[in-house]
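With one protein chain held back, the other chains of the complex are shown just where they sit.
In order of appearance the chains are A, B and C, and numbering begins at 1 in each one.
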Amino acid sequence: MYSFENDYSEGACKKVLDYLAEHNEVQTAGYGLDSYSEEAASLVKKLIGKEADVHFITGGTPCNALAIGLLRPYQSVICVTSGHINVHETGAVEATGHKIDAVEGINGKITPEAIEKVVLSHTDEHMVQPRMVFISNATELGTIYHKDELQAISAMCKKHDLYLYLDGARIANALTAASNDLTLKDIAELTDMFYIGGTKNGALLGEAMVILNEDLKKDFRYYIKRQGAMLAKGRVISQQFIALLQDDTYLENARNANENAQYLRKALLAKGIEMFIDSETNQIFPILPDALIKKLLKDYQFLEWGRYDEKRTTVRLVCSWATRKENVDAFIDTLNHYI
Amino acid sequence: MYSFENDYSEGACKKVLDYLAEHNEVQTAGYGLDSYSEEAASLVKKLIGKEADVHFITGGTPCNALAIGLLRPYQSVICVTSGHINVHETGAVEATGHKIDAVEGINGKITPEAIEKVVLSHTDEHMVQPRMVFISNATELGTIYHKDELQAISAMCKKHDLYLYLDGARIANALTAASNDLTLKDIAELTDMFYIGGTKNGALLGEAMVILNEDLKKDFRYYIKRQGAMLAKGRVISQQFIALLQDDTYLENARNANENAQYLRKALLAKGIEMFIDSETNQIFPILPDALIKKLLKDYQFLEWGRYDEKRTTVRLVCSWATRKENVDAFIDTLNHYI
Amino acid sequence: MYSFENDYSEGACKKVLDYLAEHNEVQTAGYGLDSYSEEAASLVKKLIGKEADVHFITGGTPCNALAIGLLRPYQSVICVTSGHINVHETGAVEATGHKIDAVEGINGKITPEAIEKVVLSHTDEHMVQPRMVFISNATELGTIYHKDELQAISAMCKKHDLYLYLDGARIANALTAASNDLTLKDIAELTDMFYIGGTKNGALLGEAMVILNEDLKKDFRYYIKRQGAMLAKGRVISQQFIALLQDDTYLENARNANENAQYLRKALLAKGIEMFIDSETNQIFPILPDALIKKLLKDYQFLEWGRYDEKRTTVRLVCSWATRKENVDAFIDTLNHYI
Partner (left out) sequence: MYSFENDYSEGACKKVLDYLAEHNEVQTAGYGLDSYSEEAASLVKKLIGKEADVHFITGGTPCNALAIGLLRPYQSVICVTSGHINVHETGAVEATGHKIDAVEGINGKITPEAIEKVVLSHTDEHMVQPRMVFISNATELGTIYHKDELQAISAMCKKHDLYLYLDGARIANALTAASNDLTLKDIAELTDMFYIGGTKNGALLGEAMVILNEDLKKDFRYYIKRQGAMLAKGRVISQQFIALLQDDTYLENARNANENAQYLRKALLAKGIEMFIDSETNQIFPILPDALIKKLLKDYQFLEWGRYDEKRTTVRLVCSWATRKENVDAFIDTLNHYI
């Protein structure tokens, strides 16, 4: 039984685990005030090419709750209906007291027009005040933002005094996608805050929150602690980020995930299997006959994502840093066997 | 420079790290729904000798916020003024909307009388409704609850329909203290909910929340997710707990911490140094002359805990699973050198 | 300058003001524990024909926040996108930590199908758990629920273990609408909780919250106090409700509002002016040429509700208990003058 269910099925990639083991005995200060955290932050700042506050957080949901929790109580965040915060975080954003203004996306992506429409329809103190835009790159549908798109969104945010926050749980997958034209430097220029995902890219856990806008930096460690997202052994996260960032392992991991997924996607397309959406990263969404799915599930784990029509269901197949070409080939063989 | 600042200065104990490495490649389901989490939960249930819901949580602050967050919005939690939730969690409990009714403790411990006084002074809907008692074992001051004390507190809680929740960040240190007469089985009998701490006892991170009261079990995974305290790679925590629990490593780790601290304590007492409190576990609180502290800080890290009198300060010295007798001996040597 | 802007432009109807003045000197207990509150609650229970807990609340937004605030932290409320809680309460529901699952309505009304779709798409602890349905009667668009509709919604709620809560800010307008076939008794049978609006029906302030479901009654006064929605002089609200309910003044007030609005609606239709929606109560939504609106605003106040097409805007005209036929006639005269 092999799983294409997600990109967090295994532990950590080798370099991460080795780094943890190698530096395990060293005594450090607690709560992220250690030299590893400093070093990891420096690596991030070098990659983005500018000053920033960098904090290491236990996971993606706390990152998002923290970012949106910086808003004033009556302010809201705009995102697409398929956004992770809108669907898959059990109300963690609302738990901080904030409303999500959800708008329809196009291929999982928000548009400047949709943002502006929300802003213009919120006119007075009887409604929440939109103050932040939330995007994910790569998106929940495996698509990516291109430079012109991110620039347009960023410009619209500036026009209406909205913070732009980017959920980078799969940012490395976006950066290594075939058609990508964005760099970390671009993202750091165009957003107010974003995070570089570790959990879905070979770390045991942890994300690197990058705060660029001066207004959002103040007392952020108070927020982290209050949210319960500050590890006593903060170095456990930052050590992993050193391992991921120092030799571009984060890109290498993501590239492996993307390449295997796209290799699989092409194989399926070649067999006449349609895709629900043209994703470019490590998640693909083939539309499979129900009978075939039933057979495949005997040997493989994957998510039934949603009914497509009477006889077919969209499934989600995810490759990760740990997926090997032979895993994909085996899946294709099984598929060939059944059709 | 050696640090006695806390019990989370190093990474993980060897058995934990080895277990993680050994099982790193195995694919599992995400979010704690994996076989390791099942196995770790079984180990816990075997240790407590009864049924329970066991969840693996990222840290102590989220554990406490989760437990208290189970109360109805207008209900409060009673704890001692020195309680971790009252002092050192940056309002994480209040962030869930609940008031803490803090009472003076005796040696860091709550008394049934203090609990009852709070209950009787909250008479109607103009005041919060006390509904839970929070205790830590070992306490913030390194003291421990004995069986008769815990029984009396538990009885008082039952009398007034209060949940009893025990923060077990250092539960293994309590269980291995010289005068301890409590077992995990006792604690599971006498409380409604408690957690077994991993972070401060040799894990990279993580705590095992044990829910005993049927009323508190429902939908707890929703709470965890909403709090942002559910790891995608849930197995990272449960694997560590298997390593800690399967061969009583958790007790061995704690015993090492306690023994080194008590060895140091006796050495200091022998030199005529007074203790602020007679702690029995891995934290000791000697009262040192300011001039001496200044000298010691050149070679050692530790916490200046509070001014004692004009010329002396109480300091906190903490030993851990990682402390070796030679570290303590070296400290004593340095001290001897200065006095 | 006469205002059709809303139904809370004036103070209180005569009977309410007289009752307040007449009973002003009487000393009572505070916080709603007085004999007037008891009497007003009895009147409500007589009208609904069954036992209930009745509480008098300062306004509609606190009523809604209180009702939804009864849910467990991870649970959500379903309502139509045009619902008051979703648009016009500045995130007061999210302030209690709860997500709103908004669905498209039909004429401002929710359908059982839409409810079920939300329920079925929320499958596990990574998403909020829908637990309540929020409806308004009359709706924000002046439409009303008929008996078969409310029965179907109630049945769907029972099927999926959802509470049904009805915002009755304009419940009297619904009950006195031409096609209405619901009674307060029906509403009390079919919902778990609802409120009878005072503010928009001739009271200075205040709403009567009616809790029917036993599970929701416990400690509700704690919730009210915590929300800041409990008046020290609770009798100020209950006295007004006695005046409104004892001689069916609440129906008389609403009937006056509806009749004037419908009289105006027919007059406008007769002139060939289209309506945005066929509302039956005291709010009508004519589509007027922009040039005409500009002229009318010299003598009348009303809300420009939304652009309809390039040259026309939908406006909202509201009549109230205080509107007199002569006010409407004067408006029609002015309109005739301009077209």
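By our rule, contacts are C-beta pairs under 8 Å (C-beta built on N, C-alpha and C of every residue); 3 or more make two chains touch, one makes a residue touch a chain.
Note that the structure is a prediction, hence the values are computed from the model and not measured.
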Contacting the left-out chain in the complete assembly, out of C:E5, C:E116 or C:D186: C:E5
Residue of B:K99, B:K233 or B:R265 in touch with the missing chain, whole complex considered: B:K99
Which of C:L205, C:M275 or C:L292 contacts the chain that the document leaves out: C:L205
Where the missing chain touches subunit B, by residue: 73-74, 76, 87-91, 94-95, 97-100, 102, 125-128
Hidden partner chain, residues of subunit A it touches: 31, 69, 72-74, 96-97, 125-126, 129, 219, 221-226
Where the unshown chain meets subunit C, residue by residue: 2-3, 5-6, 8-12, 17, 20-21, 23-30, 58-62, 65, 89-92, 95, 199-200, 204-205, 222, 225-233, 235-236, 322
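Methods note: only the chains that are shown with their structure count from here on.
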Copy pair subunit B, subunit C: interface residue numbering same or different (half cut): same
Far-end chain from subunit C, centres as C-alpha averages: B
Centroid spacing, where centroids are CA-atom means, of subunit A and subunit C in whole angstrom: 42
Centroid spacing, where centroids are CA-atom means, of subunit A and subunit B in whole angstrom: 33
Mean-CA-position distance for subunit C and subunit B (Å): 51
Set of subunit A residues in contact with two or more other chains: 89-91, 95
